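A single protein chain has been omitted; all remaining protein chains appear in their positions.
Coming up: subunit A.
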Amino acid sequence: MRLPTVLGALLAIPLTLAQSAESIHQKLVDLAAAGNGLISLDGDSFDLLISPKRTWSATIQFTALDARRRCTPCKEFDPSWVAVAKSWANAPREHKDNHFFATLDFDNAQTTFQKLGLTSAPVVFVYPPTQGPRAPANGRTAPSKYDFSHGFEPEPLATALSNHTPVTIPYKAPFNWSRWGSFAMGGLAFALTLRFIAPILQSRWTWAAGTMATILTMVSGFMFTRIRNSPYTAGNGQWIAAGYQNQYGQEVQVIASLYGILASTILVLIVIVPKQTSEARQRLQVYAFTFATLAIYSILISIFRVKNKGYPFKLMF
């Protein structure tokens, strides 16, 4: 009767494997419980977590939080990661243990980083399960990377990772007390001082100043720097960004003030100079402000020539 033994042996192998997988899973569940929903990994537990016969999925943050590593983005991203990971502890019991959140710090497992060929941090990998009902139908079990273009904030992270977890991550943004508090305080202060600031609010010049500030910042590319997250200056002190469709934060200030000065020289020529009663002083003012207009306009053009190399015109400079 050799067949039964062979069959028995064949049966036994997956059984033992299942056994060990079971125990690994239990271990991970314990680890997760100990870490309040977030496993802090080292090289060995990392291998356990991504064991090739896993029925669970995992998201792992590879980071370098140690001060010596000087990884600013790691520090910026870590709170969001922890918030999302901890919120997974509130997931329904039957799903909670099928997905793990873990963090692997560079200083705990340098060899793992080398093995994965990681040269930058932070990185978030999602490991799908290889076995069981949740294994991907197309058989692709290679980890996928979280795309940081969604942002470092917890909301997009939770939304994107929810595609890979058994149920949606029950992340809820914490109530922003300081924001609402300052709103309420601001509203209250406004209501209380309304009687005193009403003349200011009703003055047309308050509104004129506000409108001017809005217009000047907007036409100097402020929204561009906001949307594109342009730095204030380049690292080497260069404040004009190369390229026609690019700019730094400082350019907004310089260009807005140039426009502002030019507009005010025109206004001075229109409004103030004619009021001057002394003939000699008025003549001096006319010449001075006309020359100032011309000179600042030339500066503006010369900055524009830096941005647009092919521009053929120039004035004084």
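One rule holds in what follows: a residue touches a chain if its C-beta (ideal position, glycine included) is under 8 Å from a C-beta of that chain, and two chains touch if they have at least 3 such contacts; residues count from 1.
We adopt the following convention: contacts and distances are computed from a predicted model.
> Choose one: "AP-3 complex subunit delta", "Protein VACUOLELESS1", "BOP1 N-terminal domain-containing protein" or "dolichyl-diphosphooligosaccharide--protein glycotransferase". The correct choice is the protein name in UniProt for the chain not shown.
The record names the chain that does not appear here as "dolichyl-diphosphooligosaccharide--protein glycotransferase".
> For subunit A, enumerate the residues touching the unshown chain of the complex.
Considering the whole complex, subunit A reaches the absent chain at 10-11, 14, 117, 119-120, 136, 138, 140, 144-145, 147, 149-151, 156, 163, 204-205, 207-208, 211-212, 214-216, 218-224, 226-228, 244-247, 251-252, 255, 258-260, 262-264, 266-267, 269-271, 273-275, 277-279, 282-283, 286-287, 290, 293-294, 297, 300, 304, 307-308, 310, 312-313, 315.
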